[in-house]
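All protein chains but one are shown at their positions in the complex.
This part shows chain A:
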Amino acid sequence: MMTLKQSRRLQSVALGGLSWLIALLIFFPILWMVLTSFKTEIDAFATPPLFFFHPTLENYIHIQERSDYLHFAWNSIAISFSATILCLLIAVPAAYSMAFYETKRTKQTLLWMLSTKMLPPVGVLMPIYLLAKGTGLLDTKLALIIIYTLVNLPIVVWMVYTYFKDVPRDILEAARLDGATLLQEMLRVLLPISKGGLASTALLSLILCWNEAFWSLNLSSSQAAPLTALIASYSSPEGLFWAKLSAVSTLACAPILIFGWISQKQLVRGLSFGAVK
């Protein structure tokens, strides 16, 4: 006979094991990519796949010789951060007005904004390409910053709106009666209260920008190309070099993974509950 306590413990051990298994499954492709990046091209192709091998840095050395990683990384950083900041600068006032001065059309506006995400980007490739070309913004960081800002704006407005909705109106009204101007109300009351939510929104936007490939491949070539373009340059034209592709992918993912890791505490807090209650 198992006591209640024993069966509870068994249950929690089983659940724990299951969670680990799922986590490992999800993480496996990344692990495999990192492992592959340290293999020789021959080892990378081996069947059955090799778990134990002589690690080598030759892929990384090759990449360093062939292309300027830092140039691409800087482009990624500059574009992602600028687009995120610009996006928040637009989204915060928009979400503020929708959350605290709701009208009959607020809900529709939100839905309409989100619906723009349902259009396949390739559907507007032509006009946007021509616009970029016409304005001389082709292959500039500015073009990508503008595009990323616009592409992420619906999601960011939506998220910020949800976090603002959690902030009781009374608190903002109290600030107003305390003599706060609109700007003071935002900077000294609303934003500090929702900083957890804003941080997770910013992080999400950063990740989306960092990983964006469609627009960067189509609107940039050398000058403004971010890391996603660098990865792409290692695929088809010279045949598939799995090990080098893995190495360049690892290099491309690493900064945002590390950044995400560092800020994950904020992210989890922001995603799991509103800042106030």
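Convention: a contact is a pair of C-beta atoms (placed from the backbone, for glycine too) under 8 Å apart; a residue touches a chain by one contact, two chains touch by 3 or more; residues count from 1.
In the analysis below, contacts and distances are computed from a predicted model.
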Query: Quick one: the chain not pictured, UniProt calls it what, "ATP-dependent DNA helicase RecQ", "Pyruvate synthase subunit beta", "Carrier domain-containing protein" or "Sn-glycerol-3-phosphate ABC transporter ATP-binding protein UgpC"?
result: "Sn-glycerol-3-phosphate ABC transporter ATP-binding protein UgpC"
Contact partner of the left-out chain, one of A:L10, A:A23, A:A174 or A:A213: A:A174
Field: Identified contact with the non-displayed chain, of A:T162, A:Q184 or A:S263
entry: A:Q184
Field: Where the missing chain touches chain A, by residue
entry: 168, 170-171, 173-181, 184, 188-189, 192-193, 275-276
